[in-house]
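Heads up, one of the protein chains got dropped from this complex, but the rest are sitting where they should.
We call the chains A, B and C, going by the order they appear; numbering starts again at 1 in every chain.
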Amino acid sequence: MRPGLIVAAVLIISASSASAFAQTWHPPAESARCPSKWGAADQRGAANHMKPETVLRAARLIRTGQVFELGRRLEASMPLQATRTFELHTKRTTMNPESNRRGSNEEIVLAEIGQVGTQFDGFAHQTIGDSLYNCVKVDEAATRNGFTKLGIENIGALMTRGVLIDVAALKGVETLPDTYEITVADLQQALARQQLTLQPGDAVIVHTGWGRLWGRENSRYMKTNPGLGAAAAEWIARQDPMLIGSDNAPINVTPSPDPQLSNPVHQIALVVNGVFLLENLRLDELAAQRAYEFALIVEPLKLVGGTGSTVAPIAVR
Amino acid sequence: MRPGLIVAAVLIISASSASAFAQTWHPPAESARCPSKWGAADQRGAANHMKPETVLRAARLIRTGQVFELGRRLEASMPLQATRTFELHTKRTTMNPESNRRGSNEEIVLAEIGQVGTQFDGFAHQTIGDSLYNCVKVDEAATRNGFTKLGIENIGALMTRGVLIDVAALKGVETLPDTYEITVADLQQALARQQLTLQPGDAVIVHTGWGRLWGRENSRYMKTNPGLGAAAAEWIARQDPMLIGSDNAPINVTPSPDPQLSNPVHQIALVVNGVFLLENLRLDELAAQRAYEFALIVEPLKLVGGTGSTVAPIAVR
Amino acid sequence: MRPGLIVAAVLIISASSASAFAQTWHPPAESARCPSKWGAADQRGAANHMKPETVLRAARLIRTGQVFELGRRLEASMPLQATRTFELHTKRTTMNPESNRRGSNEEIVLAEIGQVGTQFDGFAHQTIGDSLYNCVKVDEAATRNGFTKLGIENIGALMTRGVLIDVAALKGVETLPDTYEITVADLQQALARQQLTLQPGDAVIVHTGWGRLWGRENSRYMKTNPGLGAAAAEWIARQDPMLIGSDNAPINVTPSPDPQLSNPVHQIALVVNGVFLLENLRLDELAAQRAYEFALIVEPLKLVGGTGSTVAPIAVR
Partner (left out) sequence: MRPGLIVAAVLIISASSASAFAQTWHPPAESARCPSKWGAADQRGAANHMKPETVLRAARLIRTGQVFELGRRLEASMPLQATRTFELHTKRTTMNPESNRRGSNEEIVLAEIGQVGTQFDGFAHQTIGDSLYNCVKVDEAATRNGFTKLGIENIGALMTRGVLIDVAALKGVETLPDTYEITVADLQQALARQQLTLQPGDAVIVHTGWGRLWGRENSRYMKTNPGLGAAAAEWIARQDPMLIGSDNAPINVTPSPDPQLSNPVHQIALVVNGVFLLENLRLDELAAQRAYEFALIVEPLKLVGGTGSTVAPIAVR
């Protein structure tokens, strides 16, 4: 990168705290968002994009056979939101009595398994008031053992064109600043720089560089993060994607520039638009190799009634 | 199917209890199996087949964009081995205090998450005596919180050519008999009938029809099952596959024809040959549509030190 | 017992299904039960009986030093309500590196630990509609991690005079019939037979004999049970006890004679009167030795925000 570009990047970044960029957003009335565009009874939202032509479009991007692992290792020491835990306890060898001396090991795991590690958010996860995607009410659907509607088991595997929008590269930095709000202009400029356009049904993956802190500075990773502002999330939603992913925990910039808002991106994607979120992605290799277009394949666990799923997605090109 | 074929099928099946077909097997000495063909320090076994050409070979099989979900729903009522459990407890809405009234739901899950539902067995799962794959000793690797060697986090996603060997169709039945031992001849005849041959690195998927009982007759599903005999498993292992899958819980026929043996197929695949197992697959749609060749994509969770992973694999063609 | 008495007992028992004995009960309006007699802000109900003179009254009953264990063993195979579980997983030895070779074992336990085994019910456990003891509303007090009011940690250990009312002995049977409703007359006659009267602050323990099934016929133990009718529970509540215990799971007779009622005894004791329940007691030895009066000592775990506690109470005389 030439010196002139660095100056420009610094200018753009330092402008990010200006009020012009700040998020302002109000949750829409139910009448403005329900029924969803996928129909009043729909429980799958943007997963309805999963059609043979979507899969073929993704498969055609597989030209070298290169696979990028986008999932994080699941371990007790990983960054976790305060309300969550991950424990794995070995159940040591049971030796079967037969002559072939077959021993068997397993482990008991205790975790908010739908909401830890690299994870895929479904529609039972988030509300506006008491109302989920497609205006399903929490009290109608919640039971002690999961949700009777909108559970993650309804989604199935997703295989679609993935596009990495490398905002960190646009700004000429390895990692965006700690509380940087990504704007619509950032996304548009990054796409233009990468000579790519979004298409309906895409997996839109935003690289902030924040994932470099995972496993190194875990408390900093969870405390703040660069991420999408509300306006940027709404702009992506208008492109009609299947999902939005990023290398941070909440997709949203943290803290929200407007302190009256709590992670509006979650509501914009999951509740208002029926678009999934893919959190805590490992994007360093994709970014390093400028792998901007690929087949994104993610296989959420079929947790009946679950709000999401830990996953180990891949990008293939 | 014509009447004559039914008679033939019945004859073949009833012959299956003859001693000629019965399993006999002895676990090989350590000197005969270690170091593994992948090297003395290897922890990934047949996952070493995952190379760009393997992925491309699989991708070329994607011609229609049709996706088959091979994973079962994860719920408390699913069939479970006696030592295992699956519980999902809803953590009801936490309402964030900000103006956008964002509520958040999650769930705590308690399960042998590596060993329930449709699941992928790794190398820390099974032993011959105190010895795992590549002669790693249990006491060297086991800790209270997983295994320091051979953990499932070492494997990564697998994308390879999948071949369904439909033994039930070969026999002209929907479901093989309750304790039917699949033989080498069965596999060879089924492949010939399907006009397919196996290639190194394949995912070899055996259809028994037993999966029809899942969710319908759970205790019968777990009590006995048709499945591979030791000879058939050794024959598959000699074809150098990446993994062996089936629509039953133990891959092995249950009970073992030789009552002195406890699930030798697990030892043959995991301990002796470093080949993975993929259990409790849902294969009915693949079989019904005669989808015998496809891209098999499975994304094991990166449970650090884990013996396996529940998964939601897909077949794509 | 003489033959004539047996005949009488049989007559009384067979009359128990007559409508004259059947429960009828309506939950009182909030205005009729709140504030509780212990005050509008009270969270401890009948635990307010725990005063030095109560303890001394109990201690004076300790004359021989004989201890009766009233608690059941906690194990996976014990009778459990369908919504509950108990799992104990060994965490095998961690060997400390120092020269004294100190190994340490522990175990992870997963259970509704407040509501399994012999257990003590607190006031967050039961409601009439959305209203708990002293008209605390569930939504005011419930969080994801327990109740901010009425939690079991407020109660403390109880040591009081215990009285065993042996209704089975009154009827001349080892075990009352499967769905036998204990009446006010039963209680009064049993007390008269035992030449005892109740005093305020007592632990009133009702022997049905049903505990003989524990560990022997677990599914029968949980399916139905002899126990208190609503009228009998209200009569005990009027005697102003500290707690009501029995050798069955719900204290209430199961099923309720009035099928429109679900375990009214739980509401009468916990919600209306602020009296604790002590379930699944082991009473066989007390009954066999006619130990009708004793010091009852129970130490609920201080589970902050908990609805109850598994306990291992003792009777001492």
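What we mean here is this: a residue touches a chain if its C-beta (ideal position, glycine included) is under 8 Å from a C-beta of that chain, and two chains touch if they have at least 3 such contacts.
This is a predicted model, so every value here is computed, not measured.
Contacts of the undisplayed chain with the visible chains, over the whole complex, involve A, B, C. Of A:60, A:144 or A:290, it is A:144 that touches the chain left out of the display. When the full complex is taken into account, the listed residue touching the unshown chain is B:91, out of B:91, B:282 or B:317. Residue-level contact of chain A with the missing chain is found at 85, 87, 91-92, 94, 110, 144.
The omitted chain makes contact with chain B at the following residues, 83, 87, 89-92, 108, 110, 144.
Touching the omitted chain from chain C are residues 25-27, 50-56, 59, 62, 64-67, 69, 71-76, 83-85, 87-94, 96-115, 117, 124-130, 138, 142-147, 153, 156-157, 159, 256, 259-264, 266-267, 297-308, 310-314, 316.
Heads up, the rule we're going with is that only the chains that are shown with their structure count from here on.
Each chain gets a centre from the mean of its Cα atoms; for chain A and chain C, those two points are 49 Å apart. The residues of chain A that reach two or more other chains are 83, 87, 89-92, 108, 110, 144, listed in rising order.
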